[in-house]
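Just one protein chain is left out here, and the rest sit where they should.
For chain A:
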Amino acid sequence: MSQGNTSARSSLRFITCGSVDDGKSTLLGRLLYDAGMLADDQLETLTKESRRQHPDSDVLDFSLLTDGLDAERQQGITIDVAYRYFHSARRNFVVADCPGHEQYTRNMATGASRADLAVVLVDARKGLLTQTRRHTYICALLGIRKIVLAVNKMDLVDYRHEIYQRIETAYRDLADPLGIRSVHALPVAALTGDNVGARSGRMPWYDGPSLLELLESIEVEPAQATDFRMPVQWVNRPNQDFRGYAGTICSGRIKAGDEVMIQPGAHKARVARIVTADGDLPQAHAGQAVTLTLDRQVDASRGDVLTDAARPAAEADQFAAHLLWMGDEPLLPNRGYWLKLGTRTVNARITQIKHKVDVNTQAKLAAHRLALNEVGYCNLDLDHPIAFEPYATNHELGGFILIDRQSNATVACGMLDFALHRASNVHWQHLDVDKLSRARNKGQVPRCIWFTGLSGAGKSTIANLLERRLCALGYHTYLLDGDNLRHGLNRDLGFTPEARVENVRRVAEVANLMVDAGLIVIACVISPFRSEREFARNLFDEGEFLEVFVDTPLEECERRDPKGLYRRARAGEISNFTGIDSPYEAPLQPQVHLRTDRMQLEAAVDELMAHLLPSSSD
């Protein structure tokens, strides 16, 4: 291996992608071999494993070097990204070998998100395939603007120039409209090593550099963003005299004395010190992990962004963004997800899918939901404003992930495009009379009592009795009945999962207004999904929301069938019926659990009254 004077070399992070069987892993293995990065014992293992997998051949199977998982070697495919590290005299390389199958697109995005460049492989015999188009689109989506097109397996097409030319032209036609600014093309034969490490004599019509030479010399574009931005990661408070804001500078530079703004918000302060364990720095720049102290007390915490006070970042709570959906469950508009951008985590929902993009053809299609590995252009609504930059100019302040609130899975990555300015023009109007004073006038504590359960479980019957009881005692109440609301407020909604999400959101918001008005609100909606009930709960203050699970077995509901709906659902006349062909997610910890098959109606109401008015019994 060559001398490892690592500090003098520049770095390049790249990915390799291409269709299954284009020879990606082989090319990468070959590259490592040619760069002299394989140790003797690794070569020995490789030789042994090559023999085992291909008993009839003496050729080294370089793909075995990068496919690291048992399942991958057994199936002969790449499932997840493998990272490899190698270097030449001039550069350190981090290469992420990305899977080609559509079902592993999320893993490819993982690799692509941190790459400066992509090596796209095309089999000379096959030309551009669907997967080539998808990978190129994903690269463009994640902001990779430089591509090396390696037309592989030239040995199998007799090194013919016109085949290479045809593929190169077709690829440029594909990449250009996607905004990929630079495509370097070259012909290679990974198995035999032509044009991988060294230039090949077999294709005299090509006089350009080998792949390794190209990767060594290609210029990495400097980041476009130049204004100072640093998301606060952690507040460093070892004692009362020191308060530092630790973070990694994501763009621009800063020096002691510079004025910064703490965003979101408009507070300003000057940088007093740039603290590191190696001593204070006079200035710092993008990529450095530092700790800043400020010249005055300000309210800044994790998730805030320190910015150049003269050129602050935009703030908004509504955005247009591209989403690559990576969850096993589909994206449902209006469901709440955690959104993490920089170091900030907020609640977000997708208010609208403007269109989805066919990743294979880039055609725009109408969509009501996004499934695994689909890309959509969406509007997002956050519960707090954030400081941001468009992804095109700043990946750190424009790239985000969505996290499922139930499973904690990472379900999407998103690229912010621009802010929708509705929110900034609609301010909260301050009102002098508040919830407390309204409630006091009525002599009651406002509540939202949320009934959930299957159709026919008895929600409306119990709710009705409860309201009568409360009303008789002089309380101010209102009953929001799901069926009744569907005649008016919600009459534009159907029963698909996405419509149910929106239905529950509206009922919850209305209930919230009524609680604000000081009322005791009883909401009666099937509300089959945990996420939306959680959303509803989060609208209310602590203790205001009471989740009541009206728990009646499906067979019993079907037997009662007061509206004849189960019969029709079983007959296939109604679709998306909860319990039949649409799921019901039972509450895990309801505050009140009513087993209607085991108790009398009056007893159920008594139990509820005890919860609402614990003192009324004495």
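Here are a few things to note about the model shown:
Definition applied: a contact is a pair of C-beta atoms (placed from the backbone, for glycine too) under 8 Å apart; a residue touches a chain by one contact, two chains touch by 3 or more; residues count from 1.
The definition used in the following text is that contacts and distances are computed from a predicted model.
Protein name for the hidden chain, per its UniProt entry and selected from "Cation acetate symporter", "Sulfate adenylyltransferase subunit 2", "Sugar ABC transporter ATP-binding protein" or "NADH-quinone oxidoreductase subunit F": "Sulfate adenylyltransferase subunit 2".
Of the options A:11, A:57 or A:217, the residue whose C-beta touches the omitted chain is A:11.
For the chain missing from the display, the contacting residue among A:47, A:113, A:165 or A:576 is A:113, taking the whole complex into account.
For the chain missing from the display, the contacting residue among A:31, A:119, A:139 or A:341 is A:341, taking the whole complex into account. When you scan A:49, A:168, A:227 or A:483 for touch with the missing chain, the hit is A:49.
Only one residue from A:257, A:287 or A:443 touches the chain missing from this view: A:287.
In the full complex, chain A makes contact with the omitted chain through residues 1-4, 6-11, 39-42, 45, 49, 65-66, 68-71, 73, 79-85, 92, 94, 106-107, 109-110, 113-114, 222-223, 233-234, 236-238, 242, 244, 246-248, 275-278, 285-289, 291, 302, 326, 338, 340-343, 395-396, 399-401, 403, 408-410, 413.
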